[in-house]
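Every protein chain except one is present and positioned as in the full complex.
Moving on to subunit A:
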Amino acid sequence: MTASMQSSVGNPGAEKRGMNLTLRIWRQQGPTAKGKMVTYKITDISPDMSFLEMLDVLNEQLILQGDDPVAFDHDCREGICGMCGVMINGQAHGPQQTTTCQLHMRSFADGDTIDVEPWRATAFPVIKDLAVDRRAFDRIIQAGGYISVPTGTAPDAHATPVPKADSDAAFDAATCIGCGACVAACPNASSMLFTAAKVTHLGLFPQGQPERNDRVVNMVAQQDREGFGGCTNIGECSAACPKGISMETISRLNHDLLGALRAGARPKS
């Protein structure tokens, strides 16, 4: 901490204590362009920087050199929006179970080589460099990730009682931020954990019951349609999820889906 503060106030005699890193970043001009890994050297990175701040520093240097900055998605930078996912050294969001913006450079060692790649899935086509199009998730939500309620004045509190255990489990599932790390980490590029989180979240509440069967059937049909892979219960998704959504949600989705199919629910074509 002291060292980085000294270097930031520009003490000329002070020994540089920042990290020197080699970055290998996927560069791709556009959706149809052929991409490749490009190597960059970056020096004097503070261990207290977030991974995105480190990329900001790199981009400033690239702009000064007249190069094209690396495109990457980001928004809130506080771990709740789900925009900033990239593959870091082969792990979704890097070595910590958190979002890329909440990953700090102290998770790496001085002299490390870090590979940075975009999410890889047919359903998440690369827009440019590290930015991918995750609208497939929006379409899965549109297919059934909602409840229909009359609008108007707010309902009375506790008008609809919800058991505490259900409420807790639903909230755990509702922490999903739709970042896509589950798809990125899955060997099958399956979006099962994402869809399962939504199905669990809504299916545990009384308000979610009227559309419960149609919801699961349509959301699963949509995820197949988007070109995601099938789930083989390997568990890479849950291990990569910055919100720690559990594999239990997938079992719940399967349970709901098989029940819905038995009850005659069929996906809208």
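To be clear about the criterion, a contact is a pair of C-beta atoms (placed from the backbone, for glycine too) under 8 Å apart; a residue touches a chain by one contact, two chains touch by 3 or more; residues count from 1.
Everything below uses one rule, namely that contacts and distances are computed from a predicted model.
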item: From "Stage V sporulation protein AE", "GNAT family N-acetyltransferase", "ABC transporter permease" or "Succinate dehydrogenase subunit C", the hidden chain's UniProt protein name; value: "Succinate dehydrogenase subunit C"
item: From A:G90, A:P163 or A:P210, residue that would touch the chain that is not displayed; value: A:G90
item: Residue numbers in subunit A that touch the chain omitted from display; value: 24, 26, 31-32, 37, 87, 89-91, 115, 117, 120-123, 125, 127, 133, 139, 185, 187-190, 217, 220-221, 223-236, 238-240, 246-248, 250-259, 261, 267
